[in-house]
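Then we have chain A:
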Amino acid sequence: MDHFPTSWGRPRNDAVDNFNTYPLHQRAQHGKDTFAEGVQRTQQPIVTGTSVLAIKYKDGIMMAADTLASYGSLARFKSVQRLHAVGRTTVLGASGDMSDFQYLQGMLDELVTDEFTAGDGNEFAPQEVHEYLARVMYARRSKMNPLWNALLVGGVRDGKSFLGYVDLLGTTYQASTLATGYGAHIALPLLRQAVETREDTLAEEEAKRVLTESMRVLFYRDARSLNKFQIAKVTETGVDISEPIVLDTHWSFAEGIRGYGAQTQ
Partner candidate 1 sequence: MPDGSFSHPQERQFNPYTENGGTILAIAGADFSVVAGDTRQSEGYSIQTRYAPKVHKLTDRAVLAVNGFAADGNMFVKKVKQRLEWYRHAHAKDMPLRAIARLIQTMLYGQRFFPYYVYNILGGIEEDGTGAIYSFDPVGSYERETCRAAGAAMALVQPFLDNQIYFKNQQAPADSPHPVHLPLQDVLSIVIDSFTSATERHIEVGDGLEIYVILAKGRSAQGLESIRNVQEMSTNPEGDRVFVIRRELKKD
Partner candidate 2 sequence: MSIMQHNGGSVIAMVGKDCVAIASDLRLGVQSLSITSDFEKIFPVTDRLFVGLPGLATDVTTLREQFRYRVNMYTIKEEREIEPQTFAQLVSSTLYERRFGPYFIEPVMAGMQKTPAGGYAPFIAATDLIGCLNFAKDFVVAGTASEKLFGVAEGLWEPDLEAEDLFETISQTLLNALDRDAFSGWGAVVHVITKDKVITRKLKGRMD
């Protein structure tokens, strides 16, 4: 006899004898997807974005990311925006899998719309967006089905600037300078040197220069990067994501370095 009430009153299955006590029959599995075997989970990122950088400065925060989405080592899409405004207080920057990022964009847009539709005038603070993303990312990693990203969330609310990190494991932290991927190794030391202890005095022009120079350094050393990037600025007045900035690059120095430039012999 099947003692589980949820199994009662369902279509009978001749393959099993529900009224036998031994051997114990296999209980029918309800609510399981017929095609469960065919459902795939993200086991690796496919189309990827590289580093995102972010710093605090006098008027708020700034974030930078190039516009490349790579397919392995192929520079597949060269004009993808990886910085996304969430409401009027927050910007989200994504590295890692671009399809997972677009899924998150959709989710956040819906969330912002719902909040706007409520009509109570409430808007999400950057801290709240960060917390929300942290919960989503942690929940997905706990289902062993992660969203393969490292995300930076930045913004300003009530005169307080916020910068936070979330990744595919649900790991979170805050700091006045943040970077994902290669940027954490190459650009972060430069950002820290320029920004730490000067968060409240650093001028906009200087902040922009620091990020631009860091993006230049990254372009020279990160093989999955592009010399075309955007800078997002969040201040008390709102989010401003720049048009793509193209850096002019100089490779003449490489000629003199064996193993770097084209070798003539």
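With respect to how the candidates were assembled, all candidates are chains of the complex that A comes from, given by their letters.
Operating definition for what follows: contacts are C-beta pairs under 8 Å (C-beta built on N, C-alpha and C of every residue); 3 or more make two chains touch, one makes a residue touch a chain; residues count from 1.
As the structure is a prediction and not an experimental result, all values here were calculated from the model.
With chain A as reference and 1 or 2 as options, the touching candidate in the complex turns out to be 1.
Those residues of chain A that touch candidate 1 in the shared complex are 41-44, 71-74, 134, 138, 141-142, 144, 146, 165, 169-175, 184-185, 188.
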